[in-house]
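Complex shown without one protein chain; remaining protein chains in place.
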Amino acid sequence: MLAALHRLPTWLRFALYASVGVLVLAIAESFESGGVGRLTADTASRAMLKWCIPILLAGLGGLFSERASIVNIGLEGMMILGTWFGAWAALEFSPWMGLVFGVLGGALGGLIHAVATVSFGVDHVISGVAINIMAPGVTTFLSSEVFGNRTQSPDVPGLGEVDVPVLAGGTFFGAETPDILGSIADQGVFFVSDLASFARGLVSGIAIFSLIALALVPLSGWFLWKTRAGLQLRSAGEYPLAGESLGVNVIRRMYLGVVVSGALAGLGGAFIAMELTGFYQNGQTGGRGFIGLAALIFGNWRPLGILAAAFLFGYPFGVSLRDLDGQSTHALLLVVSFCLAVVSLWAATARRLVDAVMALVFAVVMFAWYVQTDVAPDWLPNAMPYVIVLLVLVFAAQRLRAPAFDGQIYRRGAT
Amino acid sequence: MNNRMRSASLALAAPLASLLLAFLLSALVLVLVGSNPLVAFGDMLEYGSRLEIVIDMLNRATPLYLSGIAAAIGFRMNLFNIGVEGQYQLAMFVAAVVGGALALPGFLHLLLILVVAMIVGGLWSGLAGLLKVTRGVNEVIGTIMLNFIAIGGIIAALIGRFRDGEISTNSGTKLIAESGWMPNLNGFVEAFTRDIKGRQLSGMLVVAVLVGIAYHLTINRSRFGFDLRASGLNPMAARSGGVPPKRMVVVAMVLSGAAAGLVGMVDLVSRYHRYDNNFSPGLGFAGIAVALLGRHHPVGVAFAALLFAFMDSSSSILQVTGSASPEIVIIMQGVILLTAVITYEYVNQIRQREETKMAALATAGGAA
Partner (left out) sequence: MVLAIELIDITKRFPGVLANDRVNLRVELGEIHAIVGENGAGKSTLMKILYGMQPPDEGKMLVNGTEVDFKSPTEAIEAGIGMVHQHVMLADNLTVLENVILGSEPTKSFGRIDFESAAQHLREVSHAYGLDIEPNDLVETLEVGERQRVEIIKVLFRGAKILILDEPTAVLVPQEVEQLHHNLRELKAQGSTILVINHKLPEVLDIADTITVLRQGRTVGEVKASDVTAGDLAELMVGSELPSPETTESTVTDDVALSLRGVTVLNEEDRPVVDDVDLVIHRGEIVGIAGVEGNGQGELIGAIMGTEHVETGTLELMGQDITKWSVRQRREAGVGLVPQDRHEEGLLLTAPLWENAALGHQTQRPYAKGWWIDRAASRAHTQTIRKRFGVKTPNVDVAAHALSGGNQQKLIIGREMTADPKILVLAHPTRGIDVGAQASVWQKIRDARADGLATMLISADLEELIGLSDTILVMLRGKLVAKLDPANVTPRQLGSYMTGAAIETDGNGSADGGAE
């Protein structure tokens, strides 16, 4: 059966996984006393999509850098540069220029990282930490000089939102179109309506900025796996000496990877300022650069994997925004417990008994928590992504495959 | 001897060069935004040399130093403890709760608070070490995740339960009884200078100095320190040399976390005496900067901590005089750090090349 799954096209396979996920969510929420369908609501999926974009962009940023062997802990700092430069240019010129300057601000951070690590051979983590320390200083300084306020900017315009025609009732050349998913969702059929509602959230009220970010997923894959520069970049991340012995300018490819990495993180920062909050604020990245790094690992250094991870991390946020009483988040405890039970079963069949027992213990704890309480505390959605990351690493770190030269320092001609 | 002088001057040249570069760069930035850098730096120097501000600087340098030592312990073993931030906040929170709940006679109370903080920091950090050796979770990612879990999860989950109920507006934990307060060093300083107005020099300074000495003796002089450094330089060779690699990782992380646990203590036992929203965040990352700038050397880290603390405490005058934005010092700190790590690496490479040449000459001479 698994083999049959793997014969499907990747996008279809992922869509199938997502449907199974929605089914689990729908079942889980049906146990809640006042089950109001928040987990599968279009508001939840719409918010998830929005909140996952910065993580996605940071993750893709990490992908470009680490595929070229440079670990980029500095994503957070590059993202911070993106928030300020994006907000400033959006205010000063136009939202589109905000996007451009967000990219440039992040790329500047990436360039610094590249100079330190690639040209001078500074340890990647050290350079990244230095950038993370410097970036908030730069933005706070600029903010107080330019906005006259060290912590916050005036409101920043975004790029706007669209509904996809036909599926979600958007307009098509001025003509109203039907809202197919919306009408299915209104039928209230178990699972089918849940699926439609969830899908509708992904195609309605979608920020134009998000569309651009999502387009970068296949684009990154195309660039890295189908083009000349991409191949050379990946070879630098696996075994730079191979490229050098064939006359490839490995250093240039590493620079390319790290600068693009910064640019993507900066784009993510601009998204936060322009679309998520609508203004620049000190510290508003909130560690998303780090979660992006986690998404990169979770996604096994592949674009679609990163997208899936970003969805997973964005989802609890998305739900919690409309879940003020914490009831739906409470249902997530059951989902997590269920997933851990599946992991336990899977580990047991693979005869990894320690893993199986550990996962089972976690599953039981989660289940006990679920049974003992009626609502989830307000801090849970904030902490959940990190716990998930850690659990995933605990159970899967040894099966993930980082680029072989990742994190090592390359010196030209040092055989 | 001449060579030793040369390498010593090389070692000093690097931080001085980065300092100079940072000054020039931030001066350039100030000129660009229309401030006069000379006036701004002059204001800082003048203000920063007042006794009260010197006290501020020392109170700031103390946790920075402890945080720097925490990071340095990891660095000496090639481990990146990025989690000092979470470790010290969690340690501070638990120590505040324990210290507030108990009242022991005199000195014991204070000691208990410090020990609890060290244990909590050590355990939280050790968890990352454990995940690394048993599950292969890279300690950089592990400690970052544990940071968020500690701050956004554990503290956020528990703070409600331990909030001080007597004052409704207060969001902090219960006030610690005075037996758990650290005596200040004002009397000692005043014996040499004048009365200090409205400031208290934290006794944690003494603790920080003791930690620095302990760090030096343990890492640079003891057998254990040799094992630790060897594991950092070459884990395979250390292993063949009898050093148990996994145990070293966990032990080093625990020690690093224990030092991290003390970082929040200046705020807790000398200033606020409870865990609330007033404490200074960001000391964990600043500690990494200080450790790098001071090259993991106990005295070097102290200089770096004093330098950063001077910038932090003297820059507030810029707000008052309006000669520049105080945030310029954060840029300066970042630039110093970045240029320092680059110049250190560069100088290091030069030195390696020179050593190779020297040894080759010795060989050639011996053969002739």
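Order of writing sets the labels: A and B. Residues in every chain begin at 1.
Heads up, the rule we're going with is that a residue touches a chain if its C-beta (ideal position, glycine included) is under 8 Å from a C-beta of that chain, and two chains touch if they have at least 3 such contacts.
Only a predicted model underlies this, so the values are computations on that prediction, with no experimental measurement involved.
S.K.: With the full complex in mind, choose from B:Leu30, B:Ile159 or B:Ala230 the residue touching the hidden chain.
M.R.: Once the missing chain is taken into account, the touching residue is B:Ala230.
S.K.: Would you mind spotting which of A:Glu161, A:Glu238 or A:Asp378 touches the chain that isn't drawn?
M.R.: A:Glu238
S.K.: Looking at the whole complex, which of B:Arg163, B:Arg199, B:His216 or B:Arg239 touches the chain that is not displayed?
M.R.: For the chain that is not drawn, the touching residue is B:Arg239.
S.K.: Hey, which chain A residues sit against the chain that's not shown?
M.R.: Residues of chain A in touch with the missing chain: 226-229, 231-232, 234-235, 238-239, 241-248, 401, 403-404, 413.
S.K.: What is the set of chain B residues that contact the non-displayed chain in the whole complex?
M.R.: Residues of chain B in contact with the hidden chain: 221-227, 229-230, 233-234, 236-244, 352-353, 355-364, 366-367.
In this section, only the chains that are shown with their structure count from here on.
S.K.: Distance-wise, how many Å sit between the C-alpha centres of chain A and chain B, to the nearest whole number?
M.R.: Centre separation, chain A to chain B: 31 Å.
S.K.: What residues on chain A touch chain B, complex-wise?
M.R.: 71, 73, 112, 115-116, 120-123, 125-127, 129-138, 140-141, 144-145, 150, 287, 290, 293-294, 297, 377, 379, 382-383, 386-387, 389-390, 393-395, 397-398
S.K.: Show me the residue ranges of chain B that touch chain A in the complex, using the header's touch definition.
M.R.: It is residues 29, 33, 80, 82, 131, 135-138, 140-142, 144-146, 148-149, 152-153, 156-157, 285-286, 288-289, 292, 325, 327-335, 337-338, 341-342, 345-346, 349 of chain B that touch chain A.
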